[in-house]
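Yeah, one chain of the complex is gone here, protein chain that is, but the others are all in their spots.
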Amino acid sequence: MQDNQEVIRRLKTTEGHIRGVQRMVEDGAYCIDVIQQIQAVQAALNKISADILDRHLNSCLITAVRGDDPAERERVLKEISEVFATSSKI
Amino acid sequence: MQDNQEVIRRLKTTEGHIRGVQRMVEDGAYCIDVIQQIQAVQAALNKISADILDRHLNSCLITAVRGDDPAERERVLKEISEVFATSSKI
Amino acid sequence: MQDNQEVIRRLKTTEGHIRGVQRMVEDGAYCIDVIQQIQAVQAALNKISADILDRHLNSCLITAVRGDDPAERERVLKEISEVFATSSKI
Partner (left out) sequence: MQDNQEVIRRLKTTEGHIRGVQRMVEDGAYCIDVIQQIQAVQAALNKISADILDRHLNSCLITAVRGDDPAERERVLKEISEVFATSSKI
């Protein structure tokens, strides 16, 4: 699926970014520069998460809310509440 | 509505908490103690937001997703994506 | 002290903002609008915390680091680490 390829591509970029941070630490880079690069990785991961949630809302959520299984619907809505609550805590 | 009363009660508690922080600053409290109290207010606001979103998912969202208006459904899903994206940034 | 007055003024603004959010809930405002206002309050509190920490670094921290008491210095540095660690979690 097209969208999955795009998510994988961005995760690979993030992986490369983290390898770059490792090299910075190996080379004795200045602590604050290392922290700023880690913060950049986190900002990129935030965007990836937000895009995955967006897709989820427009697919699984719609299916569950329109479906006939109230337990399934409740489960899907509860999961979204939980990832929102966690996102405020990290 | 019962739930609204509970949200208002918790917002009032938060308001009182912020007034308490003002008094701390007036009394020349130690900076770190002030910051920790502000962080406690933030944690409380996170929980209030998460609970309001939870209610929203279980009411407006269900109505919009089951409704016949695709523009309305899109709008509601987009809003949820946006509050999630913002929640990672504050 | 001048700076304290400014912090108190901004906390009062935040307190008024939270009272406004209570009125929104009382008036049955749309959930997403309420959440966005709470997020605005949190962004304001983040800035207030950051400014208080900035003052702290430029006063108490300097005194502690230059002082003769290693336990005091350790305590002050540990506190700063802790508020930083907490700030990532809320």
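The letters A, B and C name the chains in turn, as written, and every chain counts its residues from 1.
Simple rule for what comes next: contacts are C-beta pairs under 8 Å (C-beta built on N, C-alpha and C of every residue); 3 or more make two chains touch, one makes a residue touch a chain.
Since this is a predicted model, take the numbers as computed values, not measurements.
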Residues from subunit A at the interface with the omitted partner, ascending: 4, 7-8, 11-12, 14-15, 18-19, 21-22, 25-26, 28, 30-32, 34-36, 38-39, 41-43, 45-46, 48-49, 52-53, 55-56, 59-60, 79-80, 83, 86-87, 90
Mind pulling the subunit C residues that touch the left-out chain? 46-47, 49-50, 53-54, 57-58, 61-62, 65-66, 73, 77, 80-81, 83-85, 87-90
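What we mean here is this: only the chains that are shown with their structure count from here on.
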Find the geometric centre of each of subunit A and subunit C from their Cα atoms only, then give the gap between the two centres in Å, rounded to an integer. 27
Distance-wise, how many Å sit between the C-alpha centres of subunit A and subunit B, to the nearest whole number? 21
Chain-centre distance (mean CA atoms) for subunit B and subunit C, in whole Å, is 17
By the touch rule stated above, which residues of subunit C touch at least two different other chains? 90
